[in-house]
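With one protein chain removed, the remaining protein chains of the complex are shown where they sit.
Order of writing sets the labels: A, B and C. Residues in every chain begin at 1.
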Amino acid sequence: MENELRNAIRELFANQGVGVAIGYGRVGVDGAVGAVFVTSPDDVDQLVWNNECRQNLAVHLTRPEVKALGKIAIVCKPCDARAVVVLANEAQIKREDLVVVGVVCEGIRNVKPDGSTSDKDYPKCETCVQHVPANVDVVIGETSKGEALDAKNAEVATTAGHQAKLAKLRAMSAEERFQYWRDEFSRCVRCYACRQSCPLCYCNRCVADKNRPARIDTSASLKGNFAWNILRAFHLAGRCVGCGACASACPAGIELDLLNLTLANAAKEHFGFVAGTEVGAAPLIGTYDRDDKEEFIR
Amino acid sequence: MSTETKAPDAFEPKIVAFVCNWCTYLGADLAGTNRLEYPANVRIIRLPCTGRIDFNLIVKAFEIGADAVLVSGCHPGDCHYTAGNFHARRRWKLFRELLDTVGVDLNRVYFSWISAAEGAKFQSLVTEIVEKTKAMGPYQEYKSIVAES
Amino acid sequence: MAKIGVFTCWCGENIARNVDVQAVSEAISKLPGVACSENYKYMCSEPGQTLIADKIKELGLTGVVVASCSPHMHLKTFRKTVELAGVNPYLVEMANIREQCSWVHNDKPVATAKAIELIGMAVAKVRRNAALEPIKVPVTKRALVIGAGVAGIQAALDLAAGGVEVILVEREPSVGGKMAGLSETFPTLDCSQCILTPRMVEVGQHPNIKLMTYSEVEKVDGYVGNFKVTVRKKARYVDITKCTGCGSCWNACPKKGKIPNSFDYGLGNRGAIYIPFPQAVPARPTIDADNCIRIQNMAKGKELCGICSKQCAAQAINFHDQDELVEFDVGAIVVATGYKLYSIGKEQENPNIKGYGEYGYGKYKDVVDSLQFERIISASGPTGGEPKRPSDGATPKTIVFIQCTGSRDNAKGITYCSKICCMYTAKHTMLFKHKVHDGTAHVFYMDIRSGGKMYDEFVRRAIEQDGAQYHRGRVSKIEKVTVDGQTKYRCYGADTLAGTPCVVDADMVVLACAMVPSTGVKSLAQKLSVGYNEYGFLSESHPKLRPVETNAAGVFVCGACQGPKDIPETVAQASAAAGKALIMLSQPFLTREPEIATVDEKLCAACGACVKACPYKAISIEEIRDRKGNLVKMTSRVNPGLCMGCGTCVAVCPSKSVDLIGFTDDQVYAQIESLLD
Partner (left out) sequence: MSQIITLEQLKSALDEKLSQGCRVAAPVLDGEFASFKEITKADQGSYEPRVAMQNSIKEFFFPKHETLFTFVRQGQDVVLTDAPDFEVDQIVVGARPCDAAALPVLDPLFGWDYQDRFFQQRRAKTTVVSFACVKSDAHCFCTAVGGSPENTSGSDALLFDLGDGSFEVRVLTDKGKALFEGKTTDSDKTGQSCDAPTVDFEVDKIADWIRANFASPLWEKISLRCVGCGACAFVCPTCHCFDMVDEGSYNKGKKVKNWDSCQEAMFTLHASGHNPRGTQGKRQRQRLSHKFVTYPDKFKFYLCTGCGSCSRSCGQMFGVRPTLEALDKEGVKAGQ
């Protein structure tokens, strides 16, 4: 499959005027897999594909440094390809100027806190049902694990374990939940790694960096951290594709993606909406239906 | 400032209300015109439309020590701007879920449709919110994270 | 440094009874930035306003807070006051210490404390207010009228008489609408066509009116005073500038008399090339392409028929005609798209509405709706005005009229009263009786609603002079039966006044169906950003005070597209809409409130959330280019002519790159934070 991928990318350099191919390579400490930016067909052999290819490379699509390298080809797992769909729907990329090379994926290995990988599946892959990428230009590889899913039968990208954890949390009293997040958010250092590693946090200037008025405190205090984490999660409502980049980037190990999962579940349950599964979909927030639920309104 | 009917140290909740200019604000005005008395704990922030009411304002209200928040606008179909309340309704539906997961007590966040003709509804809802909030006591959890910051 | 003047009003005793105004003034005078804190018995009185003006001049105030009644009561007053004193009117805020404080709290210390906080909030806000100038937008002195029934005709004529150029767009081949097909009109029994056709001719000839029949509005861009409208001229296959209307073509058409004429609601027939009725304006034919032998065979490469073309001396027929898109700039739009009848037995467009299978409409030819009956008794109708029933052409002796078919029937999904049915049913019974002297009209009704000048008298006449039999009750079903060898329609009704069942064997049944908005009105409303209710009736801006305006500035409504109404009301409303449009178009510029949204274009990421959320389509994605023409970035941009200032865009913007002037985040957060303990 790795060869198939390399050949496909070579072909793109040769025939489609691609200036940079964003893929995975052994770039980190001890050969850890991270993003590589191949700018010449001679370097295509740097590309790898295996079950350590964890990052969502779509985060690079909106970066000016990367855009400056010319027409982009990007390697996307099925889950990551959803982020590309949202970016295109939100007019952050011109889909026709981009080649998405989708790779069939049967799961990525887990990453331990020290950065090493274990043989266990990455948490979000445990229950993944989307092994064949949808809405991509080229599909690399084959699998017996099912076909590409379209918007109608798409599921929220998450895991049984995560859903169970969220369900357990939601079963607590409000005070207990608040206490849980109080402990979690007390570790938040407001580095904004969650924001920077999110492919969909592309604002030119985050509202957290604006101070007239200061809508939320910039301090890594409990007050500021609650406000920030609520804000971050809600700005991704109906947009988050569940790639988990935020949680895996968090140096404090906060399970931020539980907040995103709450909203993804709500979007699916109340509005039948799964982000990133439909090309050209109108945004969940910013549109409405006259019959939207309102049982909570007095 | 205290009167003989009230113990000076009785808990008086702080309620922040975000309301639209065309329905609920006028509903509150009508409550006044009809002299419908209600507790004095609510502070109304007038905005053009519920469509303008961002979730961040609710968070901010808790940060400044609100014990409960009310968000209110026109009934569906009555929006002065056609659809602001429909947009707002969808956001709130989602935002409540997030607040719930974060552990913000949903008994402290109220949403309502109150038309310009519903002065009595404004009166009864505010009265109810104040009574229920008094029964729950001050919103200690949120106040504590603010105090520690 | 801010110099804010705070002026607290006693409102006589209204505020002072429950709020210690003196204590409030003193407490407020200690707030940072407050340069003076005054109080007065009646701040809105002339001495009160003078007090404010004097303080502005004396202290050079940079902001003013008036603590008195609701801003809905007096904000405009105080804006004027400060403007006259030389301060920008948008530097005023009001604290509502009457409706929302002194009138609702009787505990004086509590109300006083609250008043202080309310004023504190206003002070915090006004500190961040900005001086604003009203927005001026230019006006195109041309109006679009959509629909050329009696409402559109009236509106167009009034606008044209006012010196405004009018584009009158009608989807059918002729103007005239529903009224052109009516027999006689209540309560005077004037001939409908006699009163309408002169108007139809006038719109066809008026130098200020550009008539576009067989055309539909395709697209509406722009905003009040500056709409850009695209109209689709449907292919008519007849060049009406060459055609003389001689009639050779439609008389020669081999399909003549073979195609149901929709103007006669299927009761009469026409050819493939036709004029819908003799008085049509323009009196020019149209080819119904679906039924034209020539056109239908052209695609197969065959050249058949073409008789009409051979007959046409003017060579006006063009079988290769195509739809054409025409663009216009207009300043105002009047919507007059009218109504149709609710479809009784057939499929409904609206899934919430059900039909009346039990009445056999569509199954029994002699069960007709009220507009069909109009054609049956109209002198220009398919029977030449002779009442003949459709099935066998026999003259009916007994006709049952069923009112409220659809209307006011929650079970069928329409809750409203269609308003005109009581009157036209009475008219039908009279016209029937005048033509069939030995006939009997039975009317089943729920209530008789005949409010209006000479209306009730009219109904009484139908009953008392013309002997119409009125039964208060509903008909539960209609059966086709044969009595003495004759086909009858047995109507099982009830007379609830007599308390007895009431069964009538009728020769014919006329259903007074509910009025519903005409087909396609919702998509038109969406193009215009005009609201509509669950049935599709267009929403006026205010039911009492702004009955012909809509929430889309520059778009007006009249006639039955806004709600069921009769001809006099329709005409009055059409003139009102034309008048409102004329007022707008008579100004050199339109002045709009400056409290609208604005985008920080440097920081906007152009994600388009605001574009989708804006109820007025006031936001678009635009390019920012440098002087050399290179694309710098994309951004959202608010059209100040369209924005109504709701602020929905602000709430959906993740980076808050859009803000609402007058209710900026800076102002609102300052208000909230002023409440911090």
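Just so we're on the same page, contacts are C-beta pairs under 8 Å (C-beta built on N, C-alpha and C of every residue); 3 or more make two chains touch, one makes a residue touch a chain.
Computed from a predicted model, the values in this text were never measured in an experiment.
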For the chain not shown, touching visible partners are A, C
Sole residue of C:32, C:60 or C:278 that reaches the chain not shown, by the stated touch rule: C:32
Sole contact to the chain not displayed, among A:130, A:248 or A:287: A:248
With respect to the chain omitted from the figure, which of A:33, A:99 or A:169 is a touching residue? A:33
Among A:6, A:60, A:77 or A:131, choose the residue that contacts the chain missing from this document, as touch is defined above. A:60
Contact set of subunit C toward the excluded chain (per top definition): 30, 32-33, 124, 127, 602, 670, 673-674, 676
Residues of subunit A touching the missing chain are 27-30, 32-37, 55, 59-60, 63-66, 112-116, 187, 189-197, 205, 209, 211, 214, 217-221, 224, 245, 248-253
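By our rule, only the chains that are shown with their structure count from here on.
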Fewest touch steps from subunit A to subunit B? 1
In terms of C-beta pairs in contact, which of B-C and A-C ranks higher? B-C
Taking the mean of the CA coordinates per chain, how far is subunit B from subunit C in Å? 35
What whole-number Å value describes the gap between the mean CA coordinates of subunit A and subunit C? 46
Among the residues of subunit C, pick out those that touch two or more other chains and give their numbers. 613, 652, 669
Residue numbers in subunit B touching 2 or more other chains? 55, 60, 77, 83, 87, 91
Taking the touch rule as given, give the residues of subunit A at its contact with subunit B in the complex, in rising order. 166, 169-170, 172, 174-182, 207, 215-217, 219, 221-224, 226-227, 229-231, 233-234, 237-238, 258-259, 262-263, 265-267, 270-271, 284-290, 292-294, 296-298
Subunit A touches which residues of subunit B in the complex? 55-56, 59-60, 63, 76-77, 83, 86-87, 89-107, 110-113, 125, 141, 145-146, 148-149
Interfacial residue positions of subunit A with respect to subunit C in the complex: 90-92, 202-207, 210, 212-215, 235, 282-283, 285-287
